[in-house]
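One protein chain omitted, others in place.
Going in written order, the chains are labelled A and B, and every chain counts its residues from 1.
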Amino acid sequence: MTLTAPPPPAAPPEPARARRLLPAAGPRRTLAAFALGAVLLFAVAPLALTDFRLGLLAKYLCTAIVAVGVCLAWGRGGLLTLGQGVFFGLGGYAMAMHLKLADAGPGNLPDFMVLYGTTDTLPWWWVPFANPVFALAATVLLPMGVAALLGSLIFRRRVRGAYFALLSQALTAAFAIWLVGQQATTGGTNGLTDIQGFFGYALDDPANQRMVYFVIALVLLALIALARQLIHSRYGELLVAVRDSEERVRFLGYDPARVKLVVYVVAAGMAGLAGALFVPAVGIISPALIGIVPSIELVIGAAVGGRASLLGAVLGALAVAWAKTALSEEFPAAWTYFQGLLFVVVVAFLPGGLASLARTVRARLARRRTGADEDGAEQKEAAV
Amino acid sequence: MTVILGQTFTGISIGAVLLLIALGLSLTFGQMNVINMAHGEFIMAGAYTTYVLQQHLAGAGLSLLLALPVAFLVAGVLGVALEHLLIRRLYLRPLDTLLVTWGVSLMLQQLARDLFGAPNVQTRAPDWLTGHLTLPLGGAELSLPTSRLFILALALAAVGTLALVLRRTALGRRVRAVVQHRELAEVSGIPTGRVDRTTFFLGSGLAGIAGVALTLVGPIGPAMGTNVIIDAFLVIVAGGIGRLRGCVVAAFVLGVLQSVLEWSTTVSVAKVAVLVALVAFLQWRPQGLYTLRTRSLV
Partner (left out) sequence: MRATSRSRRTVLGALLLCGALTATGCGAKTGDAAGGGKAVAADTSGDTVKVGLLNSLSGTMAISEVTVRDAVKLAIEEINASGGVLGKKIRPVSEDGASDWPTFAEKAQKLIREDRVAATFGCWTSASRKAVKPVFEKNRSLLFYPVQYEGLEQSPYIFYSGATTNQQIVPALDYLKSKGTKSLYLVGSDYVFPRTANKVIKAYAKANGMTVKGEDYAPLGSTEFSTIANKVKAAGADAVFNTLNGDSNVAFFKEYKSAGLTAKAMPVLSVSIAEEEVKSIGPQYLKDQLTAWNYYQTTETAANTAFVEAYKAKYGKAKPTSDPMEAAYTSVYLWKEMVEKAKSFDPEKVRAAADGTAFEAPEGTVTVDGENQHLAKTARIGRIGADGLIDEVWNSGEPIEPDPFLKGYDWASGLS
């Protein structure tokens, strides 16, 4: 599953794969890794962890789902999206709006609207969310739609690189400010809290919390499988080509804007789904999860683990989320230093992330032995 | 009428603050293509410099004026250290500079918390900077806060000096040469490494000066950098990379736009509206107001 890992030297290259730009791990290794992941998530974790820790793991898995999208958009496509918070929030709010309406019962207003609202009727844009099918569809389609609109505007005009990163960051800030300003209809800074049920199941029952955990784990596995398919398709190759040299791809007759738009929209959908699943797992969605800092944190994990490697990005996101809980429990001030340092060290000195650590060390050793500069090609790949 | 004039002045003064915080970035981001998220923390360093000087000097006015060169040096040295330790290795990866310097900014904020405490600190402004000038204006009066006038003058002086340095000195010629074509500059014998370091020193030093100015209008605390950094980058994005003129025009346009919208609507709406306007503007001019013609494809 680690896509950047070199193929086992003994295996002769299959003819069907010869045209691929990237060597893929053999299907057997992929399957083994996938099965191991499934066993860990579905058998080991529920048995080994307390209900509370399992709930935390569910939360971490949500950030890992976002990381799958970040890996595609940033690692493969070179789009540093610092605005994943917007899509995470859209998905989360779509889900939470439905659950709040379901809690309130037909015809009633959600509790916070009764307290802080200005009208006795439900705002029109809340109304369709009472329908579970609409709400579920919206958790994915709404972020994708917004991403499609924004992306088509931005990419068509060839806004890219740093401009794109800064613009996406500003957008997430604006979205958070807007949400906070609409207290009567969005709950303001409080966000939507105190969610009781999840499609009829009471969320305070530990058995149902486990069910939510399983759903999240299932979605994560499914999305990893989907992302892998995408990476190994013709489109995946085109994407990497756009990342590495947009002009050349254009000269070859492709439209890079369209290639980038697809991955941007897919990553947005994944972030939206993660946000939607976060709501039943944690019981809250608020603007605090959407601003600039949470959006950067969604990217950190992927950077630390290895942005271009699916497994690296997912494990990195899980590890960073876990480290945040573990370290901030013990040393809140030290956590900030550690977070900053981790970021500096990994991005500056190990751009392939921890996933590339073994390879980098091996390359260094080999170079020391032979004295030859075998590092050049790798430097180039790492430089994206 | 006074309202319109007063609001225009307010807009210009907001623009002056934006200009000061963005000016350094127009060098480091605009000329060197480094996205320095720690720029906000260099501003913070300038503000804390003012605070520390005031603890040791008697007059509020004297310490403020003295803080200007000292803060320039403090922030500039921080910038050179950052350039030498990290950014030097990242010139081919501009997006990664964003992430690395964000990590640096986290650490600098925590350092400020450990050194000066988590709460904001206070500085005394000299009396001549807390009042306002009153201009008679056909029956009504227009009052202009002196602190804002001071910041406006400071911003214009900084822009003027920087323009002179870039246009008229040998250093400026080298900087422009490196920006326009790094490889060609290098083969022509310009020491690009040293030019980069000097540019970074100037850009970061300007952040320090902005920090001194901000003590007059805002809080001085560990989080002050994060409050301004996004606005600063928006100015650069709107103005266009590599052109001082773009930075100046964009700062004042954004400032006036913000103040007019704030007056007629609310702060939140104004912030969101300015941003939407910016995205729309980039549709029309994707490279910002002014663009620098270079021979590079990207």
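Criterion: a contact is a pair of C-beta atoms (placed from the backbone, for glycine too) under 8 Å apart; a residue touches a chain by one contact, two chains touch by 3 or more.
Note that the structure is predicted; figures quoted are calculated from it, not measured.
> With the missing chain put back, one of A:I177, A:V259 or A:L277 would touch it. Which one?
A:I177
> Who touches the missing chain here, A:A225, A:A241, A:A319 or A:L350?
A:A225
> Using the touch definition from the top, which of A:V68, A:M95, A:A227 or A:V282 touches the missing chain?
Among A:V68, A:M95, A:A227 or A:V282, only A:V282 touches the chain that is not shown.
> Of the residues B:L53, B:V121, B:L152 or B:L206, which one touches the chain left out of the display?
Within the whole complex, the residue contacting the unshown chain is B:V121.
> Using the document's contact rule, name the residues of subunit B that touch the chain not shown here.
For subunit B, the residues touching the absent chain are 3, 6-7, 10, 13-14, 17, 118-125, 130-132, 143, 145-148, 216-221, 223-224, 227-228, 258-259, 262-263, 266-268, 271.
> Taking the full complex into account, what residues of subunit A touch the chain not shown?
That gives, for subunit A, the contact residues 16, 27-28, 30-31, 34-35, 38, 42, 50-52, 55-56, 59, 103, 114-116, 177, 180-181, 183, 188-191, 193-197, 200-202, 204-208, 210-211, 214-215, 217-218, 221-222, 225, 229, 282-284, 286, 288-289, 325, 328-329, 332-333, 335-336.
Going forward, only the chains that are shown with their structure count from here on.
> Mind checking the centre-to-centre distance between subunit A and subunit B? Centres are C-alpha means, answer in whole Å.
Computed from C-alpha means, the inter-chain centre distance equals 33 Å.
> Using the touch rule from the top, collect the residues of subunit A that touch subunit B in their complex.
80, 150, 153-154, 157-159, 161-163, 165-167, 169-171, 173-174, 177-178, 180-181, 246-247, 292, 296, 299-300, 303, 333, 336-337, 339-344, 347-349, 351, 383-384
> Hey, which residues of subunit B end up touching subunit A in the complex?
That would be residues 29, 33, 35, 86, 89-90, 92-96, 98-100, 102-107, 109-110, 113-114, 226, 230, 233-234, 237, 266, 268-269, 271-272, 275-276, 278-279, 282-283, 286, 297-298 of subunit B.
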